[in-house]
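Below is a structure I'd like to ask you about.
For this view, one protein chain was removed and the others were kept in their places.
After this line comes chain A, so read on.
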Amino acid sequence: MSRSCRSYLLWFAQEHTEFRFAEIKSLLSLFKIEMRFIKQPKDIEPYWLVEFNSENDVKLLASRSVSLKNCMELWAHGKTVSELHRKMKEYPMHLIKHYFEPSKSFKIEVETFCKHVSQQEKVSKIEAFSYLPMCGRVDLKQPDVKMQYIEYYGIEANNPPEEPYDVFFGRWVTSGLRQLIKKLSLKTRKFIGNTSMDPQLSLLMANQAKITEGDIVLDPFVGSGSLLVAAAQFGGYVLGTDIDYLMLHGRTRPTRIKQTIREKDESVKANMEQYDLSHRYLDVLVNDFSASFWRNDFKFDAIITDPPYGIREATEKIGTLKKNYKVKEEHLPTHIPAKIDYGISNIYGDLLLFAAKHLKIGGCVVCWFPVFREDYNEKCLPSHPCFTLTANSEQGLSKVTSRRLLTFEKIREPTVEEMQQYTCNISDFREKYYEAREESRTERRLRESKIRQDNREKHELSKSLT
C-alpha cells in the first residue's frame, strides 16, 4: 500500500444499497475526484476500502452523499482482532503521532456491526489500544480526534457469527448527509401529494443529476414538488410543470389521512419556504407536457422527474380523436379540455426528445421507469441517440414489479431529424400490470373510468376556481 495517497473506509447506510454505486459515481464525476478501490466492493457489504489523492476529496464527496454514513482514514484492517492490533502496532507512528499530542482531546468509538455487545465489552475493546501513545484527555462529547474501531459481523443481525469477519481501526474524518433525510421528511412537510417521493430517493436523484450551484432544474411532472426540494437543496434554481391545476394550487383532496381539508397555503412554493429555499424557487406552471411552450433555444442544466405510470394516476394528455373538432364559442368559458391516452412509450419518447432539445450538453435526465421484473432487459428501456445511459438501479415495488432509476447524460445536440417525433419502443407497463393482477376486463374498465371521472371532476373544480 502506498503511503502517498491515503486509505479510507467509507461506511454506507444499508438502505437502497444498489443506489450507492450510481450516487458515488455521479458525485466523483461532478467534483472531478479520483477514487480507487483497494478492494472491489461486494454489493451487499456496507463498506468500501478506497484511496483518495487528498482528504479534501473525501470531504467534498461526503458533503453531498446521502448514502454515505461515515468516513474514516484507515489505519489498520485485519481479518481478526489480533491481526488488527498487530498491524496497528506496525503502523508508522510518525504519520499519526500529532493526533496523540497532549493538547488534543480524543475519543475511541466502538461499533460492532450486526452484533450486540455489552458496555463492559466495549470498554475492554477500547482498553486493548492502550499501547497507543495518547497523551490528551478523553472528551466524549467534542473530541479533537475521534477514532473508530469497527468489528464487522456480516449483515444478518439475527444470526451473527462468533468472531467478526473484518476489523477496522482509524480516524473519523467526516459524515455523509443522513441527517438531511430526516430534516426533509414527508411527515413534517407542509405540502405533499399521493405520489410525493421520499427525501432519500429525491436527494439521490438530485445527486445523480449532478445538480450544482446555480443550475436551472426542471421537473415536467412536478406534482407536489418533492424532487425540486432536493434539487434546490443542492443549489438548483427550480421550475416545475404539471397538468393538474388543483395539485399546483394545493386544492386536491388531502393526502394525510387525519387531514380533512388542505391548509389554505399549501403549494410547492410553501415547501421551499419551509426549508429556507425560497430564493431557489422560480415557478411552477399548469401545462400538458406533450405541448411544450418553452422558448426553442432555452436550455436546462438538469431534468429530474417521476412521470405518471398510469396506475395511481391516469396517463393522459389533452387531445381528441375527432377530426376537425371545434369547441363552440358559447362553451369556451366552461369547457373542460378533452383527454386522450398518453401511453408510456409516448411519455418517455417525449421526455427524451424534449431533453435532446432543451438540455445542455453534459446535462442529465434522471427519471423513474416502471418494469416487470421477469420481462426486464436493458433493451426495453427508453433510449435516444443523443443520450447515454449512465446509471440504472432497481427498486423493487412488489414481487413482480419494480421501478428503475435511470440517468441519461446528453452527449451531443440532435440533428434535424432527431428533433422530430420520436417514439421509444417500450411495452406498455399498464397492460401487463392489470394482467398480472388478474383483474377482469370489467373491473379494469370500471377502475379506469373511475380515474377518468375523478379527473373530470378535478377539472370542473379547477374551472370553477379560475
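Quick notes
Here, contacts are C-beta pairs under 8 Å (C-beta built on N, C-alpha and C of every residue); 3 or more make two chains touch, one makes a residue touch a chain; residues count from 1.
Simple rule for what comes next: contacts and distances are computed from a predicted model.
The complex appears with one chain absent; UniProt names that chain "Multifunctional methyltransferase subunit TRM112-like protein" among the candidates "NEDD8-activating enzyme E1 catalytic subunit", "Vacuolar fusion protein MON1 homolog", "Multifunctional methyltransferase subunit TRM112-like protein" or "Ras-related protein Rab-21". One of A:Glu213, A:Glu330 or A:Glu374 touches the chain omitted from the figure, and that residue is A:Glu213.
Within the full complex, the residue among A:Lys269, A:Lys357, A:His384 or A:Lys410 touching the omitted chain is A:Lys269.
Of the candidate positions A:Phe21, A:Phe100, A:Tyr165 or A:Tyr245, contact with the unshown chain belongs to A:Tyr245. Of the candidate positions A:Phe37, A:Tyr91 or A:Phe298, contact with the hidden chain is made by A:Phe298. Check A:Leu28, A:Val117, A:Leu186 or A:Leu282 against the missing chain and you find that the one touching it is A:Leu282. Where chain A meets the omitted chain, the residues involved are 213-214, 237, 239, 241, 243, 245, 248-249, 269, 278-279, 282-288, 291-296, 298-299, 318-320, 325-327, 332, 335, 337-339, 465-466.
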